[in-house]
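So that we are looking at the same thing, I have put the structure below in structure tokens.
As you look at this complex, bear in mind that one protein chain is not there, while each of the others sits in place.
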Amino acid sequence: MTQNDAFEFIHNDALLASSLWANIALAGVAILLFIYMGRNVEDPRAQLIWVATLLVPLVSISSYAGLVSGLTVGFLEMPAGHALAGEGGVFSPWGRYLTWTFSTPMILVALGLLAGTNRAKLATAVTMDIGMCITGLAAALTTGSYLLRWVFYGISCAFFVAVLYVLLVEWPADAKAAGTSEIFGTLKVLTVVLWLGYPILWALGAEGFAVLDVAITSWGYSGLDIFAKYVFAFLLLRWVAANERIIGRTDSIAEETTTSSASPVDD
Amino acid sequence: MTQNDAFEFIHNDALLASSLWANIALAGVAILLFIYMGRNVEDPRAQLIWVATLLVPLVSISSYAGLVSGLTVGFLEMPAGHALAGEGGVFSPWGRYLTWTFSTPMILVALGLLAGTNRAKLATAVTMDIGMCITGLAAALTTGSYLLRWVFYGISCAFFVAVLYVLLVEWPADAKAAGTSEIFGTLKVLTVVLWLGYPILWALGAEGFAVLDVAITSWGYSGLDIFAKYVFAFLLLRWVAANERIIGRTDSIAEETTTSSASPVDD
Partner (left out) sequence: MTQNDAFEFIHNDALLASSLWANIALAGVAILLFIYMGRNVEDPRAQLIWVATLLVPLVSISSYAGLVSGLTVGFLEMPAGHALAGEGGVFSPWGRYLTWTFSTPMILVALGLLAGTNRAKLATAVTMDIGMCITGLAAALTTGSYLLRWVFYGISCAFFVAVLYVLLVEWPADAKAAGTSEIFGTLKVLTVVLWLGYPILWALGAEGFAVLDVAITSWGYSGLDIFAKYVFAFLLLRWVAANERIIGRTDSIAEETTTSSASPVDD
């Protein structure tokens, strides 16, 4: 199948195509809105949160453009044992899993900066998250063995447990110390609940147990993306724009400059 | 088409082959020269600038070796609407766009350290630059839809605007404070003017409107690379080697150590 065939396949299925185009439109709106919302942010840490947040819809619009064009989708012959084995190529939107490698670390960077975490915890969250996304991509692309699809799924979930640990145990305490407990608490719940939806959807979708069909699965991911990415980012940015002073009390990672004249050491 | 076919195609076109081999030779000379020029640099921030600068021709020589071997080039059937649609595979040096993802952030890291920028602005420049390169790669590889090639082109240009904003608005002020205004100003103009050449060349080349042929386009990129990479890096390194003290007045990002005994806190 060429990209052209994939492009035709997607656009012959109105439900599938709309799940992708809707997100291109929403990501576009989110980008413009977020640029507007952050126009007056001046504190370096608040700016870094803003840029990380802005990158979420920027990666998202690129991701959906890749899916809708047929560039980052495939039709994979499933191995023996899979519900759809022998029924021809199964539509796989592997570009989703690839681009989550870029967008989800941005969400965690924004959350970690909001919580005022230290570098060790931020590095843990981000590296475990990248491990989760790459092994999730591997699960989707594995066609040599049904067992090993689920081995990769299990490894990806193990990485996810490490991310959840940082989100649920480490950062709430940091956020308390930083005085950002309330907004962090809201965004933490939003993130944890929605992120749990992704592995469940993968397991139920065409690439897992094939309980849900391709277009429904795609709308599932698109719906999760809308709340876990654009709504999440909107809530975060709205708070940061209104509470820059609380963020501004902090320094280090973001503010630190490369010239001594402006470095925290001289404060 | 196998890599072997691509290798033959390139070497049957003397103009195309020379555009690649010339850069392998020049990158090799640049590597040796830059190692020599930086041999006495001892200040940590100056060393970091030196390493970032040295990585530019190192990535470049790897990139051109990939192109010339046929590893990172392709022959893509263009979608309906493109000037060369239906005329068979169009030569695409997609490895160029892939490796820019590694080399151009090094240029920005070197420039940012020179300007004494803070972490938020450096992160902005680097992430937006990586977004620019990856979506540029996507534009080149998209064959399912002519419209979406240009959508990716547009997204890539939007990322570029963010990079230009940091280069033209944020960093000049930082460089003034750091006392590196003069050299930064020169390198900024060089970078901005030459970097503008890449999207223009892509639009005019075989992958865009197909006004220019494959070998001319390739020499265009190779020429831009020579000035935006090797000449740029030479000017930067020559200044850093001669003005280490100005760089040395600064600290933070580069100098910061992982042991308290040597940390800036104890100064």
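Order of writing sets the chain letters: A and B. Residues in each chain are counted from 1.
Just so it is clear, contacts are C-beta pairs under 8 Å (C-beta built on N, C-alpha and C of every residue); 3 or more make two chains touch, one makes a residue touch a chain.
Predicted model, so just to flag it, every value in this text is computed and none were measured.
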Touching the absent chain when the full complex is considered, from A:Met1, A:Val29 or A:Ala123:
A:Ala123
Selected from A:Phe152, A:Trp195 or A:Tyr221 as touching the chain missing from the view:
A:Phe152
Which candidate, A:Ala65, A:Ala178, A:Leu194 or A:Ala233, sits in contact with the chain we can't see?
A:Ala178
On chain B, residues whose C-beta touches the chain left out of the figure
2-4, 6-7, 44-45, 47-48, 51-52, 55, 58-59, 61-62, 65-66, 68-71, 102, 253-263, 265
Hey, which chain A residues sit against the chain that's not shown?
45, 77, 79, 112-113, 115-124, 127, 131, 134-135, 138, 141-145, 148, 151-152, 155, 158-159, 174, 177-178, 249-254, 264-265, 267
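In this section, only the chains that are shown with their structure count from here on.
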Determine the centre-to-centre distance between chain A and chain B, using the mean Cα coordinates as centres, and give it in whole Å.
27
